[in-house]
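Removed: one protein chain of the complex. Kept in place: all other protein chains.
Read from first to last, the chains carry the letters A and B; within each, the first residue is number 1.
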Amino acid sequence: MWIQKTFQLPAKPRGFHLVTRDVLAQLPEVRDLSVGVVHLLIQHTSASLTLNENADPTVRDDFSSFFDRLVPEDSHYFVHTDEGPDDMPAHLKSSLLGASVSIPITNGGFNLGMWQGIYLCEHRNYGGSRTFIATINGE
Amino acid sequence: MWIQKTFQLPAKPRGFHLVTRDVLAQLPEVRDLSVGVVHLLIQHTSASLTLNENADPTVRDDFSSFFDRLVPEDSHYFVHTDEGPDDMPAHLKSSLLGASVSIPITNGGFNLGMWQGIYLCEHRNYGGSRTFIATINGE
Partner (left out) sequence: MWIQKTFQLPAKPRGFHLVTRDVLAQLPEVRDLSVGVVHLLIQHTSASLTLNENADPTVRDDFSSFFDRLVPEDSHYFVHTDEGPDDMPAHLKSSLLGASVSIPITNGGFNLGMWQGIYLCEHRNYGGSRTFIATINGE
């Protein structure tokens, strides 16, 4: 069985956001599957998706601190700077973390580890709402 | 329906290359699917695949500048140096960016964002042609 849905999540501030519940709320069809995989793509090049710790919010704060240092905005050698100093770093962070995640489905739910959640990584200062394509295959 | 194909893309210079059209040209079967996912693997450990901005070529130039600084060739602590100074950095860049991408199929095409394209990331100075396995599942 194939299910494919397009949905938006509202604009979030720059940083790392736990969105497991928001994603699952968009995909009630998962409850009807005993086994499968959901592929989730963020259709943007300045935001990304990753799996990480779902409990302590300081983990997400430290992600912001780390990635802002790893890809500094004031890198003198960037050429693609017309859209502002946060643009080229956002593209690089997007590829370092990746634009999609694939998650196993088991017995009607996401089969993530106890401490795993989905992060929406917003790398722009004003990224606006973000669009996702969820493609679910299972039975 | 399952379709699996092996194909090569010709040698490219070290750097980041937009190959969305080249990949789609190898996979005309995508046109016959209304929904699905294509999994694309580059069968190498010194090149990688990522999704990023498909318009301004200076984004790809800045990718090269950034990743060459992130993984410097003259890192004194590298032990695996027999194949030249670009070899170990190429392995590291490959895993930072990843050897595969999965792309949703909708109505006979890749359902990427308006600004998203597939980058072939060539991390070797003389990498030669590169081999890909595309595995398509859909209906």
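A few points about this structure:
In this text, contacts are C-beta pairs under 8 Å (C-beta built on N, C-alpha and C of every residue); 3 or more make two chains touch, one makes a residue touch a chain.
Predicted, not measured: the structure shown is a model, and the values here were computed from it.
Residue-wise, the contact with the chain that is not shown comes from A:Asn52, picked out of A:Thr6, A:Asn52 or A:Thr131. One of A:Leu41, A:Leu97 or A:Ala134 touches the chain omitted from the figure, and that residue is A:Leu97. For the chain missing from the display, the contacting residue among B:Gln8, B:Gln43 or B:Asn107 is B:Gln43, taking the whole complex into account. Hidden from this view is one chain, which touches chain B at 2, 4, 39, 41-45, 70-71, 75, 77-80, 88, 91-92, 94-96, 98-100, 102, 131, 133, 135, 137. Against the chain not displayed here, chain A makes contact via residues 35-37, 50-53, 56, 58-59, 61-63, 65-66, 69-70, 96-98, 101-106, 111-116, 119, 137-139.
What we mean here is this: only the chains that are shown with their structure count from here on.
A separation of 20 Å divides the Cα centre of chain A from that of chain B.
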